[in-house]
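Yeah, one chain of the complex is gone here, protein chain that is, but the others are all in their spots.
Residue numbering begins at 1 within each chain, and the chains themselves are lettered A, B and C in the order written.
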Amino acid sequence: MKIKNGAEYIDSLRKVHPVIYYKAERITDVTMHPATAPHVRAAAMTYALADDEEYKYLATAVSHLTGNTISRFTHVHQNVEDLIKKVKLLRLLGQKTGTCFQRCVGFDGINAAYSVAYEIDRKHGTSYFELFKDWLIHIQDENLMVVGAMTDPKGDRSRGPADQPDPDQYLHIVDRRDDGIVIRGAKLHMTGGVNSHEILVMPTTAMDERSKDFAVVCAVPVDAPGITMIFGRQASDDRRDKMERIDSGKPSFGAVGGEAVIAFEDVFVPKERIFMDGETEFTGTIVYRFAAHHRANYGACKTGLMDVLTGAVSYLTQIQGTSKASQVKDKITEMIHLSETLYCSSIACSAEGWPTPSGAFMVDTMLANVCKQNVTRFHFEVARIALDLAGGFIATLPSQYDLESKDVGHLVKKYFSGVSGIPTEHRMKIARMIEAMTGGTALVESMHGAGSPQAQRVMIFREGELEKKIKLAKALIGIPVKS
Amino acid sequence: MKIKNGAEYIDSLRKVHPVIYYKAERITDVTMHPATAPHVRAAAMTYALADDEEYKYLATAVSHLTGNTISRFTHVHQNVEDLIKKVKLLRLLGQKTGTCFQRCVGFDGINAAYSVAYEIDRKHGTSYFELFKDWLIHIQDENLMVVGAMTDPKGDRSRGPADQPDPDQYLHIVDRRDDGIVIRGAKLHMTGGVNSHEILVMPTTAMDERSKDFAVVCAVPVDAPGITMIFGRQASDDRRDKMERIDSGKPSFGAVGGEAVIAFEDVFVPKERIFMDGETEFTGTIVYRFAAHHRANYGACKTGLMDVLTGAVSYLTQIQGTSKASQVKDKITEMIHLSETLYCSSIACSAEGWPTPSGAFMVDTMLANVCKQNVTRFHFEVARIALDLAGGFIATLPSQYDLESKDVGHLVKKYFSGVSGIPTEHRMKIARMIEAMTGGTALVESMHGAGSPQAQRVMIFREGELEKKIKLAKALIGIPVKS
Amino acid sequence: MKIKNGAEYIDSLRKVHPVIYYKAERITDVTMHPATAPHVRAAAMTYALADDEEYKYLATAVSHLTGNTISRFTHVHQNVEDLIKKVKLLRLLGQKTGTCFQRCVGFDGINAAYSVAYEIDRKHGTSYFELFKDWLIHIQDENLMVVGAMTDPKGDRSRGPADQPDPDQYLHIVDRRDDGIVIRGAKLHMTGGVNSHEILVMPTTAMDERSKDFAVVCAVPVDAPGITMIFGRQASDDRRDKMERIDSGKPSFGAVGGEAVIAFEDVFVPKERIFMDGETEFTGTIVYRFAAHHRANYGACKTGLMDVLTGAVSYLTQIQGTSKASQVKDKITEMIHLSETLYCSSIACSAEGWPTPSGAFMVDTMLANVCKQNVTRFHFEVARIALDLAGGFIATLPSQYDLESKDVGHLVKKYFSGVSGIPTEHRMKIARMIEAMTGGTALVESMHGAGSPQAQRVMIFREGELEKKIKLAKALIGIPVKS
Partner (left out) sequence: MKIKNGAEYIDSLRKVHPVIYYKAERITDVTMHPATAPHVRAAAMTYALADDEEYKYLATAVSHLTGNTISRFTHVHQNVEDLIKKVKLLRLLGQKTGTCFQRCVGFDGINAAYSVAYEIDRKHGTSYFELFKDWLIHIQDENLMVVGAMTDPKGDRSRGPADQPDPDQYLHIVDRRDDGIVIRGAKLHMTGGVNSHEILVMPTTAMDERSKDFAVVCAVPVDAPGITMIFGRQASDDRRDKMERIDSGKPSFGAVGGEAVIAFEDVFVPKERIFMDGETEFTGTIVYRFAAHHRANYGACKTGLMDVLTGAVSYLTQIQGTSKASQVKDKITEMIHLSETLYCSSIACSAEGWPTPSGAFMVDTMLANVCKQNVTRFHFEVARIALDLAGGFIATLPSQYDLESKDVGHLVKKYFSGVSGIPTEHRMKIARMIEAMTGGTALVESMHGAGSPQAQRVMIFREGELEKKIKLAKALIGIPVKS
């Protein structure tokens, strides 16, 4: 691991120079810019834990390729234990940052692309797998952060890639040369994109024969020519931009992953970084594997966030003198119950993991989809309960400026106090953190990250083995079962 | 009605001079300041509809005191029809503004205080009722906006008014003079406070004998000496402050009511504006009536907001090419179903209205509480479904600056387009409105406005007539019923 | 009203002689047979209340046809007050019987057929309306019970009436004669069928031109030649059949409506009893009106049932010594909350009633559908909470025989006792009533009676005015609205 800790990671970002826009202006240093720095710090935690004696048993792994100790985020899962350790690492990071730490997108991309490259080669006699391993060893040794780039803009959603009026709505190959390919298109919602080192491009959906130019997997440095990133707005983002420490709620780490558009305007990719080129029959597989891994994660990291939120609300009820009320305890119980229900599915789909032909371990797909589906419900409900317990002042609290004002500061201090002995400032900080963690952007991420709810339902129905279940029912009442 | 329309209302606000702080600075003109102007415009709609031929049958009423045509918002409900017209007016205003138009707080305060003043007089031989009517005729004739001021800071919530270490945590009388009283304390979450003309102060909870100084109802002009308002922060408020038209989502009317702290630092109230002074046995009644009216309203105005949100999401699915999908229709059906369920309870508690001794009509308390309780659930669920249907770009969309940028504008236009023929700008505007209507502040208001969920549950249990229901059960199985 | 009270109603049933089978045997006297007698008694309550000074203001009405005082169940709603009185009557009857009292099916059929007959005549110059009024005056004067017969067997649900392999899957005209028609088919789930005097046949769905023979409305006496009824099984029906008073749970009135198949094997209907014959374009209207009225009712009668269930559970917690626990109170609050939410929609759709061209008043269709949709959710949830509070012994309680056994009676008395002073028998009776009211049949009725959940969703979407809502949204953000 060349990058050994959080500080070195931050330093490393200063050496790459991606083209990033935010509110129509260039960001030249993501580690310093107030819009991106919190996300850099959150990602840095993935590096920091690998250097922390208490946590490195989770945060590192031994490479099956080199035998070196590597960041777990660059590891290919070799067994069920790896899958479960990942779950525990993600929950821990959720607890430490209270937000998205971004790095599992590339992690899941690596695991999906690795296993699929192997299978393409086996079928077609190509050599993607060796190329991929070479690239992966580089990532592991350098300890780079990779953004997994899957979601295309999709334009008119009633049409597939080959039928769009504008073909660029799905990233595709516009030129094939002897030494590589040229790609055009965009990837949206790219979590951690602006503070990654590398982009792992993958197709966004299962494709048919007509879409050969869209079936591409490849790796590109974030500052390759032709790449432009546009960093998205977030709820209350200006507070963060203005460095309003209290009002921004989670000043250190932000409230979401920090998503960007990555546009590819005719980007060249050399041969050795291409891991799929036109094998459309494998597009479904890579999407399905990436999605399953990623959906599994949400029951882990979001549980970590809910742990923080539960703690925040509990502390607030102590400040407000309501923590002993039976209905308060009951609602906190419900927050914990829903959080742990999510955690169960992350653990379960890992415990039921299975080896792909390459040896890389996959989670159980059904249970991983169930996991994510519940996130799209329970995170909202947990937030709703948190807001119930917190009280209406979450929506009406004056600003930090008022707290510190010589004119009205005394009124804010007096009238937003709670039980005696706890500073009003604590109550305000807790309130702002709850505001940031339950507001729009944070929850939208739980809804659509790793695939929208309907995507999970399609998988759950497909993997539901209805024919088998019908046989069980028939057998119990003596209706003949045709096998 | 001296103030005849929206423009005159806005003009009238320039003639009062309350002390208002926002981010530690004075706001001198709420009609122009970007933080407050949207809320002024929303409240102005209540004036505008009274001047609109299409809607004045709802927006006006005939005063039972003077026989004059008045704004319905200054009217005392005389029958069930009044109650139902109010519900329809509120839903209409919700549809026209997509937000809180604030004026029902004073409206409900007027109705509660009117009926209670009558009953105090009847018991104690006081003359609050005549004073109140005089004040009310003034409000009706001038067509003033009144903020109903009930919620105290409450400090340590495990203690009542008389047991707080700091007595100012509940507004109270600090001096009684021949010509009036002096009050101190604060009222929080004052919806429409900064753009009202008058404050109607009411107690926040039922009180006992020991709390005589806290049992006060009175009216105060917003610019009375000793009054200071602090305007609260809202989600993404800086976008509004910076006049970012698209990014602020609902540029005309804002996303919530515009709440403020109103601090009373030794404010003098003359005798003729005092409508309760120490009659603690009526504190419960006024709270209960105000709350019932106000809870009833939420099933009306919020349904109007959900109508807008349902329309916004429907339009977005058309833009995105998904409007024909069966699961999309099913989710929109659910949004409508939940909205109309809320509306039912507003209509029902009005249809079951009953006259108080003063002749003022009350809604059915049980059904009004049921109404608000469901708002604290269904508004969140409707928002959740809206975000499901809208898609993940709600959380990652670049800014209006980027849309208009010469550097990256072409990328934003291209990659956030939908079906051909609809400008990307429309998709972004709809997305931003959905963001604003489903984010934190907007929903917190539905949770805690008109009382937190537990307050409704206490009332529902109390009014549940358990003993009567036990008798029904016993009768059916032949267990003797002691009457 | 020729039939003046419950006893006379029971007596009247002995004078009609429908062909009824139950478990393959004929039932010759429904008033005595243990399978049907409880349902007779429940229906008798609708007659009894009309003779009860306390309730006759609800249970009777003045006929707009004759000016006579009639049972409300034979009345055509003339205004909103009628609709609301109906709601209160139904809730009251639910409280008095704890079950379905059946008579609103015919009631709703009368109201739907009345208004549609008028409109057919207006369009086609037929004279159904006069015939219908004649028949209705007869029903009113005699005070007969009418079963509204709508639901056909439907065979293969993927095909309509005209495309069934077996045309009898939808009731239809098989012969037209000078003096009348001959009909064949069946109506399923006929609530109160075995203890009615008359059958009002209606089509089950909207039909097209090809289905003229299926578009028939007519009235038939229950003992017309060719009619055979088969009474359905119910959960734990044998307990009732064996007159096990305690174990049957609700010995007086049963737990559901008492449903039967009514088969029509070439039944002749004379001309004067035909109210639609082939006017397919009105089939949708009559279904939609009947359904709306019937769906509206469910929020009234089922609330009455839930009142009983809430009382039963409350009493049981008193017996068991748990009534003071905070979580018990909270769950009872939830039962009440859900019940009253349902009640709101019944009241609301009535308060928003409107006159059809015939003068008969209709409920608001949207709100009536919303009402029923919530019944399919909340009745289950209320039952679930009841079972939670009641305890596991609901499923394991020994029989009444054991209670009374000389061998083990002492053990049952001892080990199923609660707080001292209340007989074990009371606890058992309450438990059995809860068992009967929360078990299968009772809840299935709430799911599918008045139409299955999907039927309501179709109506809610259809009536949701999406285009209007889209305009509201566009207006708020300045997107041009094409009218």
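The rule is simple: a residue touches a chain if its C-beta (ideal position, glycine included) is under 8 Å from a C-beta of that chain, and two chains touch if they have at least 3 such contacts.
Note that the coordinates shown come from a computational prediction; the quantities given were computed from them, not determined experimentally.
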Out of C:Tyr57, C:Trp354 or C:Tyr401, which is the one that touches the chain we can't see? C:Tyr401
Option from A:Gln95, A:Thr205 or A:Thr285 whose C-beta touches the chain left out: A:Gln95
Check the options C:Pro225, C:Pro270 or C:Gly440 and report the residue that touches the missing chain. C:Gly440
Of C:Ala263, C:Ala292 or C:Ala473, the residue that touches the missing chain is C:Ala263
List the chain C residues touching the unshown chain? 21-25, 151, 153, 155-159, 165-166, 168-169, 186, 188-189, 228, 230-239, 242, 247, 256, 259-261, 263, 320-322, 324, 327, 376-377, 380, 384, 387-388, 391-399, 401-402, 404-405, 407-408, 411-412, 414-420, 435, 438-441, 443-445, 447-449, 452-454, 457
Name, in rising order, the residues on chain A that touch the hidden chain in the full complex. 84, 95-98, 250-253, 307-312, 314-315, 318, 329-330, 332-333, 336-337, 340-341, 343-345, 347-352, 366-367, 370-371, 373-374, 426, 429-430, 432-433, 457, 460-461, 464, 466, 468-474, 476-479
Footprint of the hidden chain on chain B, which residues? 326-327, 330
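One rule holds in what follows: only the chains that are shown with their structure count from here on.
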Longest centre-to-centre distance from chain A, chain (CA-based): C
Distance from the CA centroid of chain A to that of chain B, rounded to the nearest Å? 38
Could you tell me the distance, in whole angstrom, between the mean C-alpha positions of chain A and chain C? 52
Residues of chain C touching at least two other chains: 330
